[in-house]
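Mind looking over this structure? Questions follow.
Shown here: the complex without one of its protein chains, the others still in place.
For clarity, chains are labelled A and B in written order, and residue numbers in each chain start from 1.
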Amino acid sequence: MSPRVTYRDAMREALREALQRDPRVFLMGEDVGMYGGSYAVSKGLLAEFGPERIRDTPLSELGFVGAGIGAALGGMRPIVEIMTVNFSLLALDQLVNTAASLRHMSGGQFHVPLVVRMATGAGRQLAAQHSHSLEGWYAHVPGLRVLAPATVEDARDMLWPALQEEDPVIIFEHALLYNVEGPLEPGAGADIRHARIRRPGRDLTVVTFGGMLNPVLGATEELARAGIEAEVIDLRVLRPLDDATICASVRRTHRVLIVDEEWRSGSLAAEISARIMEQAFFELDAPVQRLCGAEVPVPYARHLEEAALPRTPAIVEAARRLVGVAGAAP
Amino acid sequence: MIEVKLPSLGADMDEGTLLEWRVHPGDEVSKGDILAVVDTTKAALDVECWHSGKVFDLLVEPGRTMKVGTPMLRLLEPGENAASIPPARVPAAPAPPPAVTAPPAAARRPVSPAARRRADELKVSLDSIQGTGPDGAVTLKDVEAAAQARPGRDRAADMRRLIAAAMSRSKREIPHYYQTDDVPLAAATEWLRTTNLGRPITERILLAALFIRAVAEAARRHPDMNGFYVADEFRPSAPVHVGMAIALRGGGLIAPAIHSAEQKSVTEIMRDLSDLVARTRAGKLRRDELADPTITLTSLGDESVRAVHGVIYAPQVALVGIGQVRERAWVSNGAVVAMPVVTITLAADHRVSDGHAGARFLADIGERLQHPEKL
Partner (left out) sequence: MNPVTYPREQCLELVWQMLRIRRFEEACAQLYGEGKIRGFLHLYIGEEAVAVGALPVLQPDDAVVATYREHAHALLRGMPARTIMAEMFGKSTGCCRGRGGSMHLFDAATRFYGGNAIVGGGLPMAVGLALADRMQGRTRVTACFFGDGAVAEGVFHESMNLAALWKLPVMFCCENNLYAMGTALARSESQTDLCIKAASYGMPTHRADGMDVVAVREAALAAADEVRAGRGPQFVEFRTYRYRAHSMYDPDLYRDKAEIEEWKKRGPLHSFTDQLKRQGLFSEADFEGLESRAEAELKEAIAFAEGSAPEPVADLYKDVRAAEVSAS
């Protein structure tokens, strides 16, 4: 029986292991040291590794992300923590114009082995400026690899291979996952190339990632009681997308629902849908459906926030409509 | 001679309009001098001279709009002779492309992409299919149901391909040998007549049931004829599942099994046979009925052929053929009499049995048909 740990502890273990294994690795970001990390991920690491390697920064996202790029160019393996994806917009220039572009722009002479971690997502009544999901913006950018660990095992195991990449990697950690407990089989999440089928099924494919994985798995249990067997794909890697795993599933089920907390317009859900059209159009037995976050800045009030996010009943309903049993009693 | 062309002064500059010339033919110019002023979308810009020389001629008039790269003026290089210069040509601007309007699109009924492709594969017409998907869309399931329900040429073609593959394999792999015997059926037909007297039409027994029963009984006693040849060895079967070759209305042939026929009475076999024929023709056979006959019987009794030399269904090892029952001249107890006679043939796998075994098996079938009451 594998031990059960929280996502937060798994992530901290991953950081600790990386800091122990490679002297080039250091963690830099706002309140990662004395405070222990705004989500307590790096709690205790300052005492263990010292202020050079657990480096508190001023509130200068653009500056310290840029410094992370420079340090990576200078032979280090920096892990830069940005408190949330919302604040990462202040650093977008350095991430897109420098980190992601440098290898190509320099004709392969320079590359940026930088790992940037950030929290993402809504669900805690933090309102618009702390709740957005912008993974797709980063997944849009050639030169980046974008990861979204949704399980404890992935939280534990995706960091080290990310640090072995020669080029920048962005890791999105959904804020609702930090307290989630799960089994931990060492090494199980070490693949940063492929999506995973979290549940097999024959009637439809549900593609999702990050914070939406657990609501989706909850919905599939309810669907199973109604005789609908949904196959659940956890993308894990948002760029480059694992088209092969998605399309192989479409060939089995012929129906696809994409559940994505992002805004629908121009979302990853849109991209995945388009790829299915391009690569598996003749496998489709119904139009690809998307269930996304409502297109509003995420509101504060609990009932409004809930209404703005894809939740289990809506996932169940969308799946039922897709397989053509809307209204049928379970 | 140096031709000075309208320079491209920016990534987004495609053309310019000459505002004024700053030089005249005959002027001496040097590197860095301004030759002309050109208006662009951004502002009036200077055209700079990169050479030293003497202005020979000006090729464009002020007010003229020209593409980047259009020759504007010609310079004589130091020491160059004006007499050697040919006349200049300035290209004209191209006409803009004409506008087009698109015709309106026709309405199209909703068919899922997967359904459309499957319909194409199965050669099913989408027009005849009622859609059950969202907005009445035709789905994969709708197409497959339509294909299943449809008699016809295409299913027959599929069947033909299957038979072709199976028979070719059999003839390629199985060394057949054939034997034939004529069997008198006076006792059998008489027994059927009396047995059927008291029965309603639906329960009457046909000669075919007797043949099946006789073959099953003989096969039980001659295990070399009953089983499968797989992986270079013969695996005899204890139960005798007799495959009955049944012709399909749409064409083709199928040989579903009557299971454990060696343990069934003629009446039971008859009931199974009726059921099997009905279900075969309705396309409602179970998978195991198709997969597991241990020996096959083919009867062309309805056709006017005397004998059938059949092809064994691999991996089975024997096939019994029944021809048409005919009244023939038959010698019985030293006298020629009229007698219903059938020609029974055996096709058997020489890897498993020899002619001697085949002959005894065939003789056993014939002998049993002389005692229908014991069947």
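Convention: a residue touches a chain if its C-beta (ideal position, glycine included) is under 8 Å from a C-beta of that chain, and two chains touch if they have at least 3 such contacts.
The shown structure was predicted, so the numbers you read here are calculated from the model rather than taken from an experiment.
Participant: Of the listed residues A:142, A:186, A:227 or A:297, which contacts the missing chain in the full complex?
Facilitator: Answering carefully, the residue with contact to the hidden chain is A:142.
Participant: Just to verify: which one of A:27, A:45 or A:71 makes contact with the chain not shown?
Facilitator: A:71
Participant: Give the residue, chosen from B:11, B:83, B:201 or B:231, that touches the chain omitted from the document.
Facilitator: Answer from the full complex: B:11 touches the omitted chain.
Participant: Please output the residues of subunit B touching the missing chain, sorted low to high.
Facilitator: Missing-chain contacts on subunit B: residues 5, 7-13, 40, 42-45, 48, 50, 68-69.
Participant: Just the residue numbers, please: which parts of subunit A touch the chain that's not shown?
Facilitator: Missing-chain contacts on subunit A: residues 26, 52, 57-58, 60, 62-76, 78, 93-94, 97-98, 102-111, 142-143, 145, 165-167, 193.
Basically, only the chains that are shown with their structure count from here on.
Participant: Just give me the whole-number Å value for how far the CA centre of subunit A lies from that of subunit B.
Facilitator: Centres of subunit A and subunit B (C-alpha means) sit 43 Å apart.
Participant: Okay, in this complex, where on subunit A does subunit B touch?
Facilitator: 254, 281-287, 321, 324
Participant: Quick one: in the complex, what on subunit B touches subunit A?
Facilitator: Of all residues in subunit B, those touching subunit A are 112-117, 132-134, 137, 139-141.
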